[in-house]
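Left out: one protein chain. Kept in place: all the others.
This part shows chain A:
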Amino acid sequence: MGPITMGLSPDLPGSSPAPATRLRLSVRGLVQGVGFRPTVYRLATGLGLRGFVLNTGAGVVIEVEGARAGEFAEILRHGAPPRAHIEALETHRLAASGRDEGFRIIDSDTAAPGTTRIGPDTAPCPSCLSELFDPADRRYRHPFIACCDCGPRHTIAGALPYDRARTAMGGFALCAACAADYADPASRRFHAELTACPDCGPRLTLDPADILREIRAGAIVALKGLGGFQLICDASQPAPVERLRRGKRRDAKPFALLVASLTDARALCDVRSAEAEALTSPERPIVLLHRRADARPPLAAAIAPGLDTLGVMLPVTPLQYLIFHEAAGRPAGTAWLDQPTPLVLVATSANRAGAPLILEGAEVAAELGADVDVLADHDRPILARADDGVVRVLGDQARSVRRGRGQTPEPIVLGRALPPVLALGAQWKNSVCVTRGDRAFLSQHIGDLDSRATLAFQRAAIDQLMRFVDTRPVVVAHDLHPDFASSRLAEAMGLPTIAIQHHHAHLAAVAAEHHIDGPLVGLALDGFGLGDDGGAWGGELLRLDGDGFVRLGHLAPLALPGGDAAARQPWRMAASALARLGRGDEIVRRFAHRPEAGQIAALLARPDTLGQTTSCGRWFDAAAGLLGLCDEVRYEGEAAMRLEALAASPRIAAEGWRISQGVLDLLPLLDRLSRLDAGAGAGLFHGTLVAALVDWALPAIHACPGARVALAGGCLINRSLAEGLITTFAARGITALLPRQSPANDGGLALGQAYLAGLRWLRLAKEA
């Protein structure tokens, strides 16, 4: 103990009546990179306390000493900064030391094990925006403006604890003015690790005014973003948009749009209130919106061919804001953001279709070469790769479609603690998940595990997630399919593995998010997953119980003429349906433009030699094929998306389906569709599918307590289907549960895998 200057601790013998309490508070949760230590400083000094605060790998440790130390914990709980989330706060009483001169923020302790969290990247806060557009501010037009409350976190954090030296800002020494801000308790940048200014911050290779000029001239610009490079161009010019398609080797998959403000988003799309909230949330996801018939400005046709939805986002980086600021004529203040801005950008990830997002300026030229005209780089490195997150509002809730920047590495809170599990997801739209206690950390979208680069990204994402979460998995969960790259990786990890059936995992993700422990009936409406009978499943009625499931029923199987090719060519599924209808002789006539039609008809005449699938996605394909909407998909789900775009008024076909022994057969509906035009058919398909699914699932739901049903699988991204099911079930007194933080498609599969593997591990441990 040091010299006693403030009297003795009351715990010590002979203590004086003037009590000076010293407390140590250990705080865990999202407490780094959110302005936590500066807040602690203000609160502590406000109470006249002395002591210190520091970041550790485990969170934040605070020691306070003074007469009012006892009040501190309560005040901290209520006064924590807005982005912080305190998961645990432990208080220990110490002997008062009297050593401290005042209250200090001291160097981080890097020795402790890391169990803290780092927050997601967020857009500039209103205060930073005001400075950004204030010609008198020293950070006027500074593309790296940030403060305690805003800016990148996940994508610039190298390791924990979160200190400037360990972030991508480590290489940028503070200038005198910024150092003063950093040290000033009254400043918004007091101990803000991203503090920078035009004098000391990172530098752009191209000024926003020049970037805008290139865009106006029709250039494709590679712009360094948060989690990787973006390719941007003027959305109203057809030529660059079409060149972008060729350059990305992406024929038709819709491109996202970047607009200056909600005002501009509303000019293009109908924006519901939950959608406006998602668009303007600090995380700035891409929000899938319904395109207005009178969208302004007119957009290049190649942006989202054949679709009535547009993916729209608002700026997330100061740099993106500055490009729009130039387009608006560089006005002072922020009022221009409430006015229309004469610029809409296409903003898509800089990569070739299927390859991971590019992180380095040098890679842009190597990978995309002449397909990019201008490189707008800067010298702040990207330490974690993350695509933009995508959400869609379904049933008044914003739901993740693709987890990305802004959504990771936020945990999903489980209803119970699980042993540490690593789940490796499926083959397509891969993401991975690790658990720690009652938290599941679902990674960012990694992509289709179909290239060396994507597999390397998957490994890097696993390493980084385990580092941030600081958990050592005891078991690895993977998909039942042995040929998925993720299943092969699981085998190579040297830990016990648990294979999880694909649709079981889809529905378990819903149970995990909604804290459902008991039995649960669910509908998995999906593309393809291997069934535990070796079949190609995808339209499944399951009952989940504990870590197991029972297959109560499935969609009627359709023959798959030509394996994987049948999944890429909806006309083949239409031919398959015709053959089952006994109308195989029509195949060659209907699909005369397909040279292989005769061969497919011959194959379908002998269905015993063909594989079959119960996939809901393939039923969508069959419908789209019969309606002549789409012969060959150019991206996964195209047929279903185009069908959805036409389904403005869903109707129900009487006797459009049959149910027998758990099998739902929609063949009568397809018979009807084969005689309708696309518009009428699309509405009839969606309406009837919803009614049939509800009719089919109701008895099983009623036989299970809780009056609820889980809905998951890639088909649930379809708004007409998802909202149709939610409202129709609601009318029958049934609550439809959909995933929200995890995507309903394969991007959320790892959560379900992790949850089930954790439950099974617990059960096996109990039985052993």
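By definition in this document, contacts are C-beta pairs under 8 Å (C-beta built on N, C-alpha and C of every residue); 3 or more make two chains touch, one makes a residue touch a chain; residues count from 1.
As a working rule, contacts and distances are computed from a predicted model.
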"YeeE/YedE thiosulfate transporter family protein", "Peptide/nickel transport system permease protein", "NADH-quinone oxidoreductase subunit E" or "Hydrogenase expression/formation protein HypE" - which is the UniProt name of the missing chain: "Hydrogenase expression/formation protein HypE"
Among A:Leu455, A:Leu666, A:Val694 or A:Val709, the residue in touch with the chain that has been omitted: A:Leu455
Touching residue (missing chain; options A:His92, A:Arg249 or A:Arg763): A:Arg249
Identified contact with the non-displayed chain, of A:Glu101, A:Asp483, A:Asp533 or A:Glu655: A:Asp483
Those residues of chain A which, in the complete complex, touch the missing chain: 249, 352-355, 449-453, 455-456, 482-483, 485, 560, 562-566, 596, 598-600, 602-603, 605-606, 609
